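Just dropping this structure here.
Just one protein chain is left out here, and the rest sit where they should.
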Amino acid sequence: MNHFTHLGDLSRDDIADLMKIAHLADTDRTWQPLAGRILGLVFMNPSLRTLASFQAGMARLGGSSFVITPGSSWALETREGVVMDGATAEHVREAIPVLASYADAIGVRAFAAGQDLAEDLAEPVMSLVRDISPVPLINMESAMDHPCQALADWKTLDDEGVPAAGGKFVLSWAKHPKALPLAVPAAAVHMAAHRGMDVTVLRPPGFELPEPVMARARAAADASGGSVIETDDREAAMTDAHVIYAKSWGSSMHYGDGEADAALRAGLDDWTVDEPWFKPARPDCIFMHCLPIRRNVVAADAVLDGPRSRVLGQARNRMLAQQAILHRLLA
Amino acid sequence: MNHFTHLGDLSRDDIADLMKIAHLADTDRTWQPLAGRILGLVFMNPSLRTLASFQAGMARLGGSSFVITPGSSWALETREGVVMDGATAEHVREAIPVLASYADAIGVRAFAAGQDLAEDLAEPVMSLVRDISPVPLINMESAMDHPCQALADWKTLDDEGVPAAGGKFVLSWAKHPKALPLAVPAAAVHMAAHRGMDVTVLRPPGFELPEPVMARARAAADASGGSVIETDDREAAMTDAHVIYAKSWGSSMHYGDGEADAALRAGLDDWTVDEPWFKPARPDCIFMHCLPIRRNVVAADAVLDGPRSRVLGQARNRMLAQQAILHRLLA
Partner (left out) sequence: MNHFTHLGDLSRDDIADLMKIAHLADTDRTWQPLAGRILGLVFMNPSLRTLASFQAGMARLGGSSFVITPGSSWALETREGVVMDGATAEHVREAIPVLASYADAIGVRAFAAGQDLAEDLAEPVMSLVRDISPVPLINMESAMDHPCQALADWKTLDDEGVPAAGGKFVLSWAKHPKALPLAVPAAAVHMAAHRGMDVTVLRPPGFELPEPVMARARAAADASGGSVIETDDREAAMTDAHVIYAKSWGSSMHYGDGEADAALRAGLDDWTVDEPWFKPARPDCIFMHCLPIRRNVVAADAVLDGPRSRVLGQARNRMLAQQAILHRLLA
């Protein structure tokens, strides 16, 4: 493994091996296999968990890291061939190889541009960064993917004993004041399918996931013995569910059109995940979310503060999963 | 000690022990009792000294740290039960346990909301953070307290040989263009009282400290043999003073009302601390301030650049006092 940009690049056996490393990192604080190694973290968008979990995880393994944030530097250009007489002062074609030349591996976060769905589905920024990075690259969330979150979520499902074969995983759209990127839902639906689960995408009409995202998830399910369906029938979706994974996202129909998206979501007031949703589910159905989460909008306090919530465990697993990746790339 | 959120939680013997640790940290650069430990620093407000002194102090003890700043992340919600459809993207109920789960201890800075005095006196944010943090918590300045500053100031008074019993400590209001929080004056008056000093709060009419702040300081003085009084008579306050501790703060009468506060302070042009203030004081009276300080507004260049000023020593003691706290919480 030279880079970690998509969970699908790892077989289920690879992932099982990484889980062992994650467990070792969690239980043996004296283990420092990355002493003297340097990780560069480049955020073109804000971060809380990702920044902290990478810095802490790298330090626990004996290494060091540096961080570039939007607030400490200038805007980076990502388009090819452009005449840079506008707001951006440096191109990633310089910034990435330069920062990589100080480090043994780099992590890069670059959210979707959010104007053209086909363009964002092609992952232009992360693909370019991957092409030009002279050191191993970790995708810290790109236009349509968030493999660190996916690997952490896989670990959480393992930790909870949720079955792979026969486990029912519901990815549900949720209420939110803004049209959010598709990276996490795209990563989550693929992750659960790759794990061999029976996946239902639950969303109101107009919020279908893009067909290439669904196709990739279905292909992963076919290979692992799982399944992927999509519905707006909440009762059917939640029936016998082991897991509901909540996340809001923008409408692909109105991609880049904030007003049309807002009109479409205006009436969707009952898409705040709350206790009654769980009635048809298995009694021990757990609640997952990648965070940050808007309380009493995406999910009710009762769910987040109740016994179903695994959101804190998911977040802690970010550090452990990333430590496993760092070990794989650098040790 | 599980947390360090208020100086009054430490007895004077505890503090004396911490001073020995601070001295050790200052004099033995090979001492690294926190090797492999991680400190998370969460700033909901800007910082210079606190960020640098915690990161440097932790590194000197062999440990590592990570920093979340307002500029690298998003606004955190602190109110309970709120429907988060506004500017805040994540609640401290998630952010704090998550960040704490990557660390062995966390520091949190959360200034006063500055709208409702009674609410800020109740320390709603720091109390909540304390309740939900799974690891030791350090208060890096809250609505009404700044215990790291207080402990550093205690050390500075010790370093200077200022007597506890019989030492006269003047906390003086000073000119400033804005209504500042009460955290430092509340911490300073309590610190000096807890140390057993004779404390005078000198301030113009309308800038009385809130009664609960004064009551807590008086209780500390009663227990330690000191005293606390309040006056607007500068000559009387400064007579025989060992120390003047300058600090500006907003009027409690007009809490949250910037215009009324500005009107009240408009005429107070002679509240810039300057050499003539020291005439009735002891000849060796020292000048203290927590920094940042506005030169020639809060105090004149002549004072800050003259032999009375101890502001740089106070700031350096931030690192040493915090190293003692980190050692106590983590070693």
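Chains here go by letter, A and B, matching the order in which they are written, and residues are numbered from 1 within each.
FYI, a contact is a pair of C-beta atoms (placed from the backbone, for glycine too) under 8 Å apart; a residue touches a chain by one contact, two chains touch by 3 or more.
Everything numeric in this text was worked out from a predicted model, so none of it was measured.
Contact with the undisplayed chain is limited, among B:79, B:294 or B:328, to B:294.
The chain that is not drawn here is touched, among residues A:81, A:267, A:283 or A:307, by A:81.
When the missing chain is restored to the complex, the residue among A:68, A:108 or A:273 that touches it is A:68.
Interface residues of chain B with the unshown chain, by the touch rule above, are 29-30, 32, 43, 46-49, 51-53, 55-57, 59-60, 64, 67, 69-72, 177, 291-297, 301, 304-305, 311-312, 315-316, 319. Although one chain is not drawn, its touching partners on chain A can still be listed: residues 36, 38, 40, 64, 66, 68-69, 71-74, 77, 81-86, 88-91, 93-95, 97-99, 101-103.
Simple rule for what comes next: only the chains that are shown with their structure count from here on.
If you average the CA atoms of chain A and of chain B, the two centres end up 40 Å from each other.
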